[in-house]
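First up is the structure itself, then whatever we jot down about it.
Missing here: one protein chain of the complex. Every other protein chain is in place.
Note that the chains take the letters A, B and C in the order they are written out, and that residue 1 is the start of every chain.
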Amino acid sequence: MKLFKRLVPWILLAFAFFILPAMANSELFGFSQFRLNLFGRYFSLAFVALGVDLIWGYTGLLSLGQGIFFSLGGYAIAMHLLLVTKNDFTTGANGLPKFFENYGVDNLPFFWEPFWSFPVSIIAVFIVPSVIAGFVGYLIFRNRIKGVYFSIITQASLMVFYHFFNGQQKLVNGTNGLKTSTTEIFGLVAGSDEAQVLFFRITLILLPFAYLLCKYLTSGRFGDSLVAIRDDEPRLRFSGFNPTPFKVIVFVVAGGLAGISGALYTVQSGIVSPQFMSISMSIEMVIWVAVGGRGTLVGPIIGAVLVNYLRSLVSEALPEAWLFVQGALFVFVVVLMPDGIYGWFTKGGFTSMLAAFGIAKKTATYPKLDFDESVQEESFKV
Amino acid sequence: MTSSIPKRLLAGFAATAVGVTMTACGGGDSAGGGDFDGSIKVGILHSLSGTMAISETTLKEVEEMAIKEINDSGGVTIDDKSYKITYVSEDGASDWPTFAEKSQKLIDADKVAVVFGGWTSASRKAMLPVYEAKDHFLFYPIQYEGQECSKNIFYTGAVPNQQAEPAVDWLFDNFAEKYGKKVYLVGSDYVYPRTANTIIKEQVKSLGGVTVGEDYIPLGNTEVAPIIAKIKKEFPDGGIIINTLNGDSNVALFKQFKAAGITPEKYPIMSFSIAEEEIRQIGPEFVGGTYAAWNYFMSLGTPASNTFNEAFIEMYGDDRVTNDPMESAYNMVYLWKAAVEKAGTYEDLDAVRDAMIGIKMDAPQGPIEMYPNHHISQTVRIGEAKDDGQFEILWDSKTPVAPITWNQYVPETKGYACDWTLDRPDAGKYKM
Amino acid sequence: MDLIFSQLLDGLSIGAVLLLAATGLAIVFGLMGVINLAHGEFMMIGAYVTFVVQNIFRPLGGFAFESYYIIALIASFLVTAIFGVVLEKTLIRRLYGRPLETLLATWGISLILIQFVRSVSLAMVIGIAVTALLGWALQKFLPLPLKQASFASYLKGVLWTVAGIVGLIVISTTASIGRFFSNPWFGPRNLDVTPPKWLQGTWGSIAGIELPGIRIFIIILSALLIAAVVWFLTKSVWGVRIRAVTQNREMSNCLGIPTDSVDSITFGIGSGLAGVAGCAITLLGSVGPNLGGSYIVSCFMVIVLGGVGNLLGTIIASMMLGIIQSIIGSGSLLIAFPDMPNSLRSVVEFFATTSMSYVLVFIFIIAFLQFKPTGMFPQKGRSVEA
Partner (left out) sequence: MQNSILDLDQVSVSFDGFYALTDLDFKLYPGELRSIIGPNGAGKTTFLDVITGKVKPTKGNVKLRGKNIIGLSEQKISRMGVGRKFQTPRVFENLTVQRNLELTASPTKTPWALLTKSLSAVARDEVFKIMEYVGLAPYAKLQAGSLSHGQKQWLAISMLVAQSPDIILLDEPVAGLTDDETSKTADLIKSLAGEHTVVVIEHDMEFIRDLGAPVTVLHQGQKLTEGSLEEVKRDPRVIEVYLGQTDEN
């Protein structure tokens, strides 16, 4: 039984990796290429959610600025693709990405130069956000800024980047952002079905690694110190720990994960724009984690996929209702389900509910879980 | 939009829970009912939530109206068979990536024959690569900055030579004597105002004038005090102001202009994004007396225009107004229908796109025609905002003006043109 | 000199708007430690109240219409204060001592409020009323054994869900009756609020600088409000109680101060002030669902910069931000110092747009907090737990 439980996530992963693309290919059960692509995006958002969980769920620091790192990752990969692709759609007369023409830019801004190289760009996807996260984090944590002040300052930093990217047409194409659909990667057009399936699979391959990294960070005494920082930081200090490097490291890792997330998301959505740095996007990342279950590592993955899937469903059926649903979700999770879905199951919320209704645990669990298949699947994912 | 919320929501959940793609929206009723031989599915993609919902919902309404009119009068006729138009409406949520995502959904999942959508240039720029990558088909209804010519997009709004350029000429003709050939440019901080202003600056230069100031406000920002200070410094006794602000900032601008004594009597203000709807939102007492350049005004008064206005009011209530973007959105549905009928197919997108060129139509604004550069010829008009929320038309171009996509004032694009009927790889931008 | 004076005036007026918006937040945040991200949406409610009051008075015309604005100020305070009290009693109360959770929950509330004003219609109001009534009645008339059952709390959830679904059905059926029911009251459009005549135009001039009436009015209004708040907190009975509870909740409780009511009142006043700010903003900009969002971040910046719980800090910080923004954003540095070195000049030019002046202001704040992490006027003493 226990072995089976451990295998479940891997089975699900394999299912998503092999079966879903095949289903999309043959349009089985109406599961289209488009849906597959959406799921690829949801899974890529799980990376940033893992990062948010590290910094918020474990360390208790609510960052409202993860959008910065997410976007930076996206911009890095998008600019690389735009630079190396040479076709009529993306390349302007001067050999640079087309949008530069609009602003009469003939020389590539210097900081984009390294992005001609594929390895450099791939490394930049997580190194650039990490370095910036390290810098910002060091400045903030050094001064013992925490709690809501940390949240507010990360939000202010987000606004700095947002206004900068929005206002700088000549450097980063302003509001319009960078588009990747018509660029080429590995000899495929990034917007084509083949490339999208590839991205989907890359996302699924990378996800366990991100998970294991987080697992490694959180399971030992390092992870214990993170929880200790959340519970009582001054106390930890009096025990001889300097919390600053711990927090910086976690923030850096979260930033790197956000960068990877942004890059994967960008190639699958075809665009990165300053909208990824809007206030709401960064707060939403937090709610994915809250819904899934903060302080667990499975939770954020469930949350990111589930909430975004819900978003697609609701906004397709009834666009106006999504804000209501989302708002209610925030309130509901915070007030009534602080442990999130995964935490609710693992911390006995589910069994205590069954017990409250006087249903004997064993006999009732199976039909109940069978009935709600999605819950069963999601809660053990990865 | 509050109608039958639970039904649609529940239907939505039920449908998607088993992984079935849905067509649960708006008019996507069961296909081929009634007297029709079949149906054609089209996509409508505008922001129904978020900042841009204010403007874009009106486009959705007018597109629905055009579709309804076409269906009521027998639908689309191909090879003597009549087809009903059904549509899937998606929400762009004022978020550019969402526009790209939803475009993909409409093309891949809903398999629509064409998409009508967008408002901001940023949303169009976000969608463009999707349509190019999938070699699909988009209609875009808003006046924009030009400097673009995609094989996969048809543009039914004005390009600068059909709006901004004649407006600048007109301003100089009427006010240069009094205030000199000096202009001050105010715009929202995104691609349309910036590109439009680049063109205007070149034009002003070639007319022997100077641009004394240029300012951009982030979208949605309502603090314009610093700009007022600068204008007052440049134009202590009045001068020409050209306004390309979008949305909320306009309200702030005009309210604060009035408070600071920048009134139309001393400061002729020409706006490119203020139509009838915006007058109502800003308040006629603030914009009254300022000018706007459009291809269509609700007060036009021709029979075609009156029919259009009445149909809209009939459908959506007598407190509503029509405007240029709406007229443009209305036209594009008819243009597409005509092209499908001419091509004899709606599935072969290449054939429909080829057939599109040369289609003529008697639009509410007057005659229009689709040019080989995927833009349409339009009549240019300049109006003055009045207290009743309408415009008084002061000038018009008499005949439709042919669209020029690659601007001839801007050095980088001077001498370039676009013609998709040419069989050459650089048809989108070739040297004349 | 002219230039500097007019820039200062502009800066003051930008600062006054910030101050108006931030005062309520400063009270709620400073005194209660509650992060209310729905503060901007309370401003929006105030603006909509102003719009409604204006429409009631418009047909009256004449003097009645000229004075509507004063009534709108009061009405927007009261309505938003009531909203605030309701929010406090239903939600905020459960989250005291968990500021980050409050932050998330109030963000949820703000989303709901935004969509609410967009789509509120008669049908929707009826539906909500039915839900509330039904939900309440179902709880009330529940048989006692069920109420005491171990699963009572889950049952409550089920009952509310049932009430909610009934409400949705009510909405859809009433909406299908006709336009009268289904038409949104406000819709997603921006609405027009016309200031009365006496506020429009300029109020004379000093040294050749025209004084825009609205700007001066807002500066005066914010000064009056601050004075009122200070008076309330230091002189009135409830004000003293509020401060007592802020300083020592348990002790206040023991002394018979109704801490529950104090919380409600504090939050109500903070929210009410947001309403007044919203009412004032209608003079400058538009009334729309997104009105609040553009202010909330700046408000928090003001409070953090000034030092939490310190009104003087809030005042100075908002004026400082206003002046910086006006001087940088208008590029008047270039005009005032025409012969600065080229390198410096290009830097100044780079930031002399509205977008970039925001960037600069935020960078300035972050840099400032490097030196004074707790703001200009930090709370001192042992009570501030590390």
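Here is the rule we go by: contacts are C-beta pairs under 8 Å (C-beta built on N, C-alpha and C of every residue); 3 or more make two chains touch, one makes a residue touch a chain.
Predicted model only: the values in this text are computed from it and were never measured.
*Asks:* Among the options A:V8, A:I202 or A:L217, which residue touches the chain absent from this view?
*Replies:* Missing-chain contact among the listed residues: A:L217.
*Asks:* Consider the whole complex, including the chain that is not shown, and state which of A:K170, A:R201, A:R230 or A:R311 touches that chain.
*Replies:* Touches the omitted chain: A:R230.
*Asks:* Kindly note down the residues of chain A that lie in touch with the hidden chain.
*Replies:* Touch set of chain A with respect to the missing chain: 216-217, 220-222, 224-225, 227-228, 230-232, 234-243, 245-246, 249, 295.
Just so we're on the same page, only the chains that are shown with their structure count from here on.
*Asks:* Taking each chain's centre as the mean of its CA atoms, which one is farthest from the centre of chain A?
*Replies:* B
*Asks:* Report the inter-centroid distance (CA atoms only) between chain A and chain B in whole Å.
*Replies:* The computed centroid separation for chain A versus chain B comes out at 35 Å.
*Asks:* Give me the residues of chain A that touch two or more other chains.
*Replies:* As it turns out, chain A has residues touching two or more other chains at 163, 166-167, 320, 323.
*Asks:* Quick check: what residues of chain C touch more than one other chain, meaning two or more?
*Replies:* Counting only residues that touch two or more other chains, chain C contributes 115, 118-119, 293, 353, 355, 358.
*Asks:* Which residues of chain B touch chain A in the complex?
*Replies:* Those in contact with chain A are residues 1-2, 5, 8-9, 11-13, 16-22, 24-25, 48-49, 90-91, 93, 95-97, 100-101, 104-105, 108-109, 121-122, 125-126, 128-130, 132-134, 147, 189-191, 194-195, 198, 216, 218-219, 412, 425-426, 428-429.
*Asks:* Touching residues of chain C toward chain B in the complex: what are they?
*Replies:* Touching chain B from chain C are residues 3, 6-7, 10, 13-14, 17, 115, 118-119, 121, 123-124, 165, 168-169, 171-172, 175-176, 179, 182-184, 188-195, 200-202, 210, 212-215, 281, 283-286, 288, 290-291, 293-294, 325-326, 329-332, 335, 353-355, 357-358.
*Asks:* Flag every residue of chain B that touches chain C in the complex, lowest number first.
*Replies:* Residue positions touching the partner: 1-7, 9, 49, 51, 53-54, 57, 189, 215-218, 220-223, 225-230, 232-233, 247-248, 250-252, 255-256, 258-261, 277, 280-283, 285, 317.
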